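Remarks on the structure that follows.
All protein chains of the complex are present and in place, except for one that has been dropped.
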Amino acid sequence: MLSDFPLWPDQASTVAPSVDALMTFMCVVTGTVSVLIFIVIFYLAIKYRRTPENELAQDYEPPKALEAAWIIIPFLVFMFMFVWGSWLYFRIQRVPDNALDIYATGKQWMWKFQHPGGQREINTLHVPVGRPIRITMASEDVIHSLYFPAFRVKADVLPNRYKEMWFQATKTGRYHIFCAEYCGTLHSGMTGWVEVMEPTDYQKWLAGGAEGSLASQGEKLFQKYACNTCHTNDATGRGPVLLGLYGTNVMLNNDTTVVADENYIRESILNPQAKIVKGFTGIMPTFQGQVSEDDLLKLVAYVHSLGTQKTAVVPVETPSSFKTSAGSPLNPGAGSSPQTKGKKP
Amino acid sequence: MSVVTNEHPAHHPFLQHHFEDLGQQHEASTLGMWMFLATEILFFGGVLCAYWVYRIVYPEAWSLGAEQQNKLFGGLNTIVLIISSLTMALAVRNAQLGKRKSTVAMLFATLVFGSTFLTIKSIEYWQHFHEGLFPGVNFTWNEVPALAPKVQLFMTFYWGMTGLHALHMVIGAGLLLWMMARAWRGDFGPEYYGPVEIMGLYWHFVDIVWIFLFPFLYLIPGGHHV
Partner (left out) sequence: MSSVTLNDVRFVEPEGARNYITHDYGALSWLLTKDHKRIAILYLFSITALFMLGGFFAVVMRIELLTPEGDLLTSDTYNKFFTLHGIVMIFFFLIPSIPAVLGNFLLPLMLGAKDLAFPKINLLSWYLYIIAAVMGLYIIITGGVDTGWTFYTPFSTQYSNTHVFGVTFAAFIVGFSSILTGLNFLVTIHRMRAPGLTWFRLPLFVWAMYATSIVQLLATPVLAITLVMLMFERVVHVGIFDPALGGDPLLFQHMFWFYSHPAVYIMILPAMGVASEVVAAFTRKKIFGYSFVAYSSLAIAFLGFLVWAHHMFVAGISVYSAMIFSFLSYFVAVPSAIKVFNWTATLYRGSVALMTPMLYILGFIGLFTIGGVTGLFLAAIGLDVHVTDTYFVVAHFHYIMVGGAVMAYMAGLHYWWPKITGRMYPEWWARLAALLIFSGFNLTFFPQFILGYLGMPRRYHAYAPEFQVLNVMSTAGASVLAVGYALPLIYFIWSLWYGRPAGPNPWGAVGLEWTTSSPPPMENFHETPVVTWDAYDYPAMLKAMGETQNV
């Protein structure tokens, strides 16, 4: 019976002990101070209670230095809490480098997960223990929030924008997944389980049921939607070459640059006029409404996979004209990190 | 003297009983109007912030949207409003001096200019509506289709902000009529002109809002691009 009555959640990730440590510190400090205040109030209220001998208060003011003390000391304690909290937050937000990629879609009222090998799950997520997992996610409709209490991580999932979160599980087992941002009728039903497995078990699980990797499915879509007719592998196409694009800096026709990350690729498919590459005109049609969220993920994964290939591009300044197909505006070698933050104002 | 007594000698007909004297009443009503204007600053400020966020994110659509505005009408309206603020200030002055007919005349002039503004604005609205620039209802945008939703967003801000402003002008026009009636009745003089003064504060504020709206909605640089 008592095991059905937990008072503390499972600690199943690398950050969970740190979060719990901060929580414990906060409880101890604030609990102690609060109890002290209560004791003082209790004591003073009784010692100085109103009696016929004590009808009027004694004319006395405690020293003013006390005021300074209880402004400065709490402030310093608060600053300590702020620093600790911020340090922990950075740890939670910064995705480590060798993370395994999982793609997630939230929609009313279910979670869909896709593994890089193409395996798809609904409301369940299988992950290996001991490895950082990066989840890239978007919503198909309203704002949701992906929450793993046992890992102590949560992030809102927004429509039309990719966000990332990460965790590294430390214990095998089965833990809750909750949606934590109210999203309509079955918000409280938008729950699931994350199954943390030994790496060998995870491989076995992966092997049973793949449709081909996300990227290879994306390649099929790339041809299905005729993207390859403009985006050829050399500079003769009507559109920019996508080979080696991922993660580089792209020069736009208004002379600003942008990093070619997941958000950029996704936006370019749905709203190609938003960022036109320098040297090209905006003739790419939009695929808004034609490509589902799942297919978008596959296309993005495919373009991502092209980024690891060698590029052979020469930056050439061309006048804005779509008659000539010479020149690619890509600027290789800027070498900025492909981390996506996806945070706009 | 430990207490202040108010026996009731004949007091000014417009002194409200909870005030000590006309001076306190006047100070209270002007402070009240300033506070109300502070709320209006926050109200318009909110939508201006939203406008700025999108302006930064969609500069081309914003330039294109501003291109659709009739700068002649907008400029004319700006001048009309500034003159109306002048006549309003003169009305306050005349009320302070107790010049009944001049007060009414200046209030009337303010009303005329205000109505001119609203007339020109209505013509603009009518034109915009017929050009298919009312968001959601009949919005059509044929060049650069990908920008259409963003230009529609600009138009939303245009109609919304100028509409709110026009609503405030209409209310102001109604208040001006009321002030005119009171001035005609001879209510105002050197010891009691508060209502005209706070009318003036309101009117000047509505003018200042327009001074912001005009460059923000009509004069965005950038303009046409292929």
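Per-chain residue numbering starts at 1, and chain names A and B are given in the order in which the chains are listed.
Basically, a contact is a pair of C-beta atoms (placed from the backbone, for glycine too) under 8 Å apart; a residue touches a chain by one contact, two chains touch by 3 or more.
Every value quoted in this text rests on a predicted model; they were computed, and no experiment measured them.
Visitor: Looking at the whole complex, which of A:Thr14, A:Thr105, A:Gln119 or A:Ser145 touches the chain that is not displayed?
Guide: Of all options in A:Thr14, A:Thr105, A:Gln119 or A:Ser145, contact with the hidden chain holds for A:Ser145.
Visitor: Check the options A:Val129, A:Ala169, A:Cys183 or A:Ala260 and report the residue that touches the missing chain.
Guide: Considering the complete complex, A:Cys183 is the one touching the chain left out.
Visitor: List every residue of subunit A that touches the chain not included in the displayed model.
Guide: Here the touching residues of subunit A are 4-9, 18-19, 22-23, 26, 30, 33-34, 37-38, 40-41, 44-45, 48-50, 54-62, 64, 66-67, 70-71, 74-75, 78-79, 81-82, 84-93, 108, 141-143, 145, 147, 149-150, 152-156, 158-161, 163, 176, 178-189, 191, 288, 341-345.
Visitor: Tell me which stretches of subunit B touch the chain missing from the display.
Guide: These residues touch the chain not displayed: 1-6, 17-20, 24, 27-28, 31-32, 35-36, 38-40, 42-47, 49-50, 53-54, 57-58, 135-137, 149-150, 152-153, 156, 160.
As a convention for this text, only the chains that are shown with their structure count from here on.
Visitor: Determine the centre-to-centre distance between subunit A and subunit B, using the mean Cα coordinates as centres, and give it in whole Å.
Guide: Here the centre of subunit B sits 45 Å away from the centre of subunit A.
Visitor: For the complex, which residues does subunit A have touching subunit B?
Guide: Residue positions touching the partner: 271-274, 282, 286, 344-345.
Visitor: Applying the document's contact rule, which stretches of subunit B touch subunit A when the two form their complex?
Guide: 53, 56-57, 144, 146-147
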